[in-house]
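First, the structure itself, so that you have it in front of you.
One protein chain omitted, others in place.
Order as written gives the chain letters A, B and C; numbering starts at 1 within each chain.
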């Protein structure tokens, strides 16, 4: 067992660290949240240029074929910088789904587009009472129409749905649930978009007899469910790494702040109660790192069922750790920590988003023990 | 609403406080734990003399007819002194059951015996997988034999079972589950006795065709279940008050200790982390007091169903609070807190006994929300 | 000891309920329950006037100054029923903070001038206490008031002034003597017009997007010297009085009790594993735990309200209310957000929250406000004396540490 980063991984981490330090300022973050898309196209283009959008894409589709470890190395750095761009949705979640497609032409076209950043793809899956992508019924239907299909149904909370060039839409068809690629400019779609707490957008999509071509099928029934689980698990690995980066950032910023903030004639950092709080944040963050390593180990060698349990274990632990660290980061700052003009609160919001996307803490705790 | 103690209650509290201060030393507690009965007959006789054993017994049976509040006032003081004598089992739990009996002769005889301390009565109810008196099936049988009954079956963890003069035994009979009084010297009984962690004793009883007289029935089917719930609820009110007394004792002892114990050249009490721990213990204890008041309020005026929920709410909260306070009491003492020669650890053990008797924390939390 | 609500109190409860039914419309109740920060200003002022006219706007005030003369249990019932019915919450700064200071420390002229308008809610009050360098350590405040003829001239900067944009008047802690130890040179002074020359304000956006607080810059602001409350340099005592006069508000028990109802409502509609979330064992166990803690806190409030005997000082127990109350606000808000699930991620700014009617079945009416409230509750363990400060107080008052 060897925990050392490879030279390539070190270069990746260094580049991401430098980028975050130089470009991912709070001002940039707040500015992006105010745009219609809710993220920064500048960042996005830079990500593409750095090759980061190609990292999770298979080599045979023009990507770099990086491992989950590589992606985690990158995402931990980006998490420190509060990255909200759809890198996980498009390259990890949809990238994994598309990589499993037998539809060679579509697979090649979309994966190449994802890897270059020219194409943003996002998953449209949740319906009705579904609390997450793991826990939803599929009622949308794709009925045969000539060579193609007609798509009808409603999908909720499609993150970056208004921005995406393609949606990967689950629908009930002959034989079960399949996955289709639908271009944003398809006919018969209503898009109702909402702002999220981190400034990003999510959309409710209504398909009313949307016509799909013969080449729109990404995954046939039988292949879809397993692919979805694996893709969601890989997405969770990436966002978990980002959450850990966020925790490291919160610790560093908070330690610095309490060293300079003076109350009762001495720096806050001299109060033992606050020192111990920092120590508790450190314990949580250290454990978060460790369980991520564990889940990455299983991602590299374990079965799909092992992966699911390991990812859920990681998310169950890291959500709790991240909740504690970001909330206490605010607490140790005092009033300023509660303001939109200061960075700590944005990490708190990023924690909420992390926890609620791709299955929440409660879901994952139960799944870890299945 | 008026929280002031009445003059009688003040006198009761003062007397109990004085008794605990003077008589309930750690040495006495440890000595009692080493006796075959596991408690102090000296204390017991004094309790009788002070009228405390008569407090929960109805006036019509020679008792003082005290309210649950009176009993709580007494028990909070006794809890500070780590009292292990069977005052709750005999006077509250079995006292309540007997008070509801239509069997006038038996009722009068046993209640008078309980009130004077001459007679110790304890409940024999749990069987098989039953995790507590609230959660047990009854498989023991009382079959008609002439005017009386024949009792067969096994009862587990009958607290003070070896010491009790009478057991109140639940058994399945015509019409459901009834409650019988069985003298310890009855025939056909095997008693297997075990030491508990607080020094008290509990016994497993095997009845093999034990002959019961015509006058042995305390409660008929129909009356038994509701009476058991109410009696157990009242027992929990009393032990909850004792647990709160225990928490107060732990806080006082610990605060005193850290003021005198010097490390790194200054008293432990000057370390902010320890000050804050004491403050957290205070918060827990204060909330414990409050929820006890709440449950007492409902005991005085609410329905039986309300009482059950309120008692369970109190126990769910106080078990957790008491766990925190006693464990942290040990922690703030350091090594000495872990020894049998020091009092704090005995409060920790009392907490475990409190939590596990008459339904544990998990049971009561669920019941509080029913 | 008598631990029951009396028949009189139950009758009072019915009277309050009837009054609330009579005055509150469905629209007002919906907007109140959504709980945006700050609440709807017009409705809040209207409700203050309605209560003022009834003589019910200041339950805690002595009768001679316009209070209704209720006992603590009536106050408790009133507060709970108002909250449960969805009545707008009256702003604290006038009724709970400066009002009692005025009737306790101020001149007859000041009382006559300010108390009636506070009771009717016609003027709202800005609290100017904290400063950039004086948060928990309030005594180190630097804003000065220098006497110049008949006026004090104020210079300095204040922050964390709640809902600053709605305030006509203000009460400010200022340094009137810098030659003595910090606590001894502080005064409290009233600014009659928050738009007076020399005052600049800047709203602060909180992480939930709410402009719920602001900064006040004082640049040679001239305030008549008769606006100083009590004697010069006695402001520290007044501030301490203000912060401890009412010991139970910080428990936020009425909000807690009503929020539990709201969570019940959400969890009966949301579904998990094909059943109402309310039947999910993990969720219901969390809800049960918090419910028990709220029940305990309610009785801690009652004990303090009723001056129940205790072996511990009421100062320590007031800090318990603040600590446990603020912790519970956070836990309750977390549970509410978890009940909502992923829908909690949607951002509702104030006007969106007020406007949302829940007509879109994908976004039920119980969604808006919940997550914003969670973010806002992060401040509960900070403002009004941070949790760490409260623990210091308990260690000192309860144990002499």
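Observations, loosely collected:
Throughout what follows, a residue touches a chain if its C-beta (ideal position, glycine included) is under 8 Å from a C-beta of that chain, and two chains touch if they have at least 3 such contacts.
Because the structure is a prediction, the values reported are computed rather than measured.
One of A:136, A:156, A:224 or A:269 touches the chain omitted from the figure, and that residue is A:269. From the options B:22, B:147 or B:341, the residue with contact to the unseen chain in the full assembly is B:341. From the options B:28, B:64 or B:353, the residue with contact to the unseen chain in the full assembly is B:353. Interface residues of chain C with the unshown chain, by the touch rule above, are 281-282, 285. Not every partner is drawn; the one left out touches chain A at residues 1-6, 9, 69, 248, 251, 255, 258-259, 269-270, 272, 274-276, 278-280, 282-283, 286-291, 293-294, 296-297, 300-301, 313, 316-317, 365-366, 368-369.
Within the complete assembly, residues 126, 129, 131-132, 135, 154, 156-157, 192, 194-199, 202, 204, 262-265, 271, 273-274, 327, 330-331, 334-335, 337-341, 345-346, 348-349, 352-353, 356-357, 360-362, 365-366 of chain B touch the chain that is not shown.
Basically, only the chains that are shown with their structure count from here on.
Mean C-alpha position of chain B lies 42 Å from that of chain C.
Separating the centre of chain A from that of chain C, both taken as means of CA atoms, is a distance of 38 Å. Contact with two or more other chains is made by residues 272, 275-276 of chain B. Listed for chain C are residues 388, 391, each touching two or more other chains.
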